[in-house]
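Of the protein chains in this complex, one is absent; all others appear in place.
What follows is chain A.
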Amino acid sequence: SLLSTSPFFPLLYVTANYPMLAATAPFPPFQASWCVLPSRVLLVLTSQKGIQMYESDGSIMVYWHALDVLEPPPAQAVFARGIAAASGRFICVGTSSGLVLVFDIPSKGTNITLSEVLQEHRDSITDIASEVGENPDGAADLVTADDSGALCVWRSKEEFSLLTKISAFGWTCSSVKLWNGVIAAGYGNGQIRLYEATSGALRATVSAHARWIYALDVAPLTGKLLSGAEDSYVQIWKLSRSPDTGDIEIEHCHSECVTDTQLCGARFCDPEGNSFAATGYDLSEIVRYGQV
């Protein structure tokens, strides 16, 4: 179940694999993601007009949330971006105005409701991530990132509460992942930063890429981290915590150059991170790599 978050990729993927869906979807999808909840999997598409949720085979649209449309179009773009399932019962979607919409998802059926709106960001949401590893009680289980580079860390039991805010340093945070209490954030200047989720403390900086990072992914069983950027490279890293000091560590494992391609989507294909796939601008293929 590979889906990438990118402006170019969802249209390709959706039209290739869900031609019926693509034909009936009113507007070209901006972003697509499968949200895995304990009782069901929903396919969520965002666009300039709103948010659509489908049963995982794309057969039925179970929910539609329209974004406010203004005529004439404002100078500031309107769209939804950033999708993640949280706490086994919510789906969170970001908007261009900086809001994070929290939808309550029943175990089956179409009775989906907007239960909360988180208003801590002032700039467009770029990405949202939920904890994919071990989650000790009281710890963070959601991270939201925005265009200015600011990050918000949330706890979501019944209601969402803000644990901590991480300030921007001047570059867009384009993608974010959360694993075992470690936040991995990719930035528009090619840097990856690791933060302690509960405190927001900076634990590592990596000058990882020469261009805008578009995609980050983490393999939950091993802590492998993948970054894909416009410099044509996929870099593979290993996250860990030192048992003595508790310090967060990151080491570089592998480089892969997808020649002449500005990568806009990349994901691990298995939970251990032994294989990954990538795609890019003007590429009508998904390139898949595996360890031999």
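Definition applied: a contact is a pair of C-beta atoms (placed from the backbone, for glycine too) under 8 Å apart; a residue touches a chain by one contact, two chains touch by 3 or more; residues count from 1.
FYI, contacts and distances are computed from a predicted model.
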item: Chain left out of the displayed complex - its UniProt protein name, from "Sodium/hydrogen exchanger", "Ferritin", "Organic solute carrier partner 1" or "Dynein light chain roadblock-type 1"; value: "Organic solute carrier partner 1"
item: Options A:Leu37, A:Ile112, A:Leu202 or A:Val287, residue touching the unrepresented chain; value: A:Leu202
item: Candidate in contact with the missing chain, chosen from A:Ser33, A:Gln52, A:Ser124 or A:Thr279; value: A:Ser124
item: Residue of A:Glu55, A:Glu116 or A:Asp231 touching the missing chain in the full complex; value: A:Asp231
item: Option from A:Leu178, A:Ile248, A:Cys269 or A:Ile286 whose C-beta touches the chain left out; value: A:Ile248
item: Interface residues of chain A (partner: the chain not displayed); value: 7-8, 12, 15, 22, 48, 72-77, 79, 123-124, 126, 146-148, 170-172, 174, 188-191, 196, 199, 201-212, 231-233, 235, 245-252, 255, 257, 259-262, 281-282, 284
